[in-house]
Structure formats: C-alpha cells, structure tokens
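Here's a slice of the assembly, chains where they normally sit.
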Amino acid sequence: MTGVRRVPVQRRFSDLDPLGHVNNVAFHDYLQEARVGLQLDLRLIHGGGFDQVVVKQEIAHRKPLSYSSEPVIVEIWVSRLGNSSYTLGYRIIDELGDVSAEASTVMAVVDPETGRPVRMSDELRAILENARFATATPPPQT
Amino acid sequence: MTGVRRVPVQRRFSDLDPLGHVNNVAFHDYLQEARVGLQLDLRLIHGGGFDQVVVKQEIAHRKPLSYSSEPVIVEIWVSRLGNSSYTLGYRIIDELGDVSAEASTVMAVVDPETGRPVRMSDELRAILENARFATATPPPQT
C-alpha cells in the first residue's frame, strides 16, 4: 500500500501488567516508536530548530496483546498534512496478523521556545508526503 | 464538585524525554493511576472474578508538563455508567492549576477467560456511582 509504513516494535516483559497482557500504556509507546521509525532522524523531532509535539491521540483496542518474541508491526500513515500540523493513522498488528489496536494522532510542529506553531521544514514535509495515504479510515488489512 | 475525584500523581524523572518535558506516553500512565486511585482495590481490576480493560482512550494535550516535586492532580469522574462498560473523564492539572490535558476512556468489564463483557459487580458499581458526574464535558475548572 502506497504511503503506509510498517514499523516492527519489540515487546518487553515490562510492558506486561498483572493481567498478563501488554498494558494499555505500552501501546502508546509502540505508537511513538512508529512515529520515530517513520522519521528516522531525531533532529526532526527535537533539536533541529523546531519540536514536534502530540496534540491529540485516540486509540481503540481491538484485541489484547500477549508477550511474544515476535515484534508487533505498527502500520503508520499520514492522513492529513498541513503547514504546521499533520495527522497520523496507525494499526498495531500482532504476531498472528490480527489488528490489536487502531489509533490516530494529531501532531504539531512548534517553536521550541514559545511552543507556538511554526511551518515545518521541507525535509520533514518530504518524509510525510511519502507516507501519505489519502483516507482517514484504516487501509484494508493485508 | 460532586462526583469528581482528585488523585495526586507524582511525576518521575524517567517520564521526561529529550525535549525536557513529560513525554506524552507518561500521561497515559497518569490516567491509569487516577483509575486505580478511584477504585483503590486492585481486585476490582483483576483477580476478583472479572477484568477491567481499556476499550478506547482519547487525550487532548493543552500545555506541556515540566518536572516538579509537586504531584499533578488528575481529576477523574464517571460520565456514563452501563452494565458492563463505563466512560471516564479526566483533566490533568499542573502545579500552577493549569489544565495540561483532558482525556476520556471507555472501560469494559470482561470475563478473564473469554474476554467477553460481563455485568460488573455491585461493589464496583457503587464506587462508580459515587464518582458520577452528569456530563460528558469537563467540569468547570476550580
């Protein structure tokens, strides 16, 4: 699928909670790893003249995750691209190919000092353009 | 405000990220602490015949959190109460009294073996009734 990236993320034992499942908080860590995996260069997130921050995030859990030595696959795509903000879609896929969660994030690009929105750099825009997938709904599962 | 509980949650140094702020993932930890703080007894969450699981969660970040030896205050209330599911509202308040984030969670009460919804216990229902606040919108800030 054009635009959709697939980022493998290892589960950790410490992601598990007393219910024996990956705790819901760890899912947000997986989403963050997918964002970083999409952009590769940390200087696009912090230290390169602007900061990227999470404005909104939504997650719907579909199926509990157990521990496995297999990574989960986080599918990630850009569903909206503005000048100083953009929206990401995600699906977290387990070792059986099942969708464990669907999520979306509104990201803002801000001035590190003032926190005010600033125009994103061309380098960031190019990366996001490449991951664009022209729908807000999840892509059909492969 | 009737119904709204205020749960103090300590920040940790390890909640901070390279941007020097509490990372967005840690906010979900704070929400979880507020849920546990509301219910007090872990056996209501796991081990007492049913499990509670997160079905959906939404968060809107309003203001970055820095480190402080002061705890954040997580306001938490029940905005909807069904037989096997309920909805929580939250506001995370920083040491200056400012709203750092607003959030909501749909929780389900499920059978630990099958994962199917089951009727919640009277004990859990009583606790949730006491934290009920009859609106889906956040209460006015104090």
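Details
As written, the chains take the letters A and B, and residue 1 is the first residue of each chain.
Criterion: a residue touches a chain if its C-beta (ideal position, glycine included) is under 8 Å from a C-beta of that chain, and two chains touch if they have at least 3 such contacts.
The structure displayed is predicted, hence computed values, not measured ones.
The copy number for the entire complex in this file, given 2 shown chains of one sequence, is 4.
Keep this in mind: only the chains that are shown with their structure count from here on.
Centre-to-centre separation between chain A and chain B, using Cα means, comes to 23 Å. For chain A in complex with chain B, the touching residues are 18-19, 23-25, 28-29, 32, 42, 45-47, 51, 53-61, 64, 112, 115.
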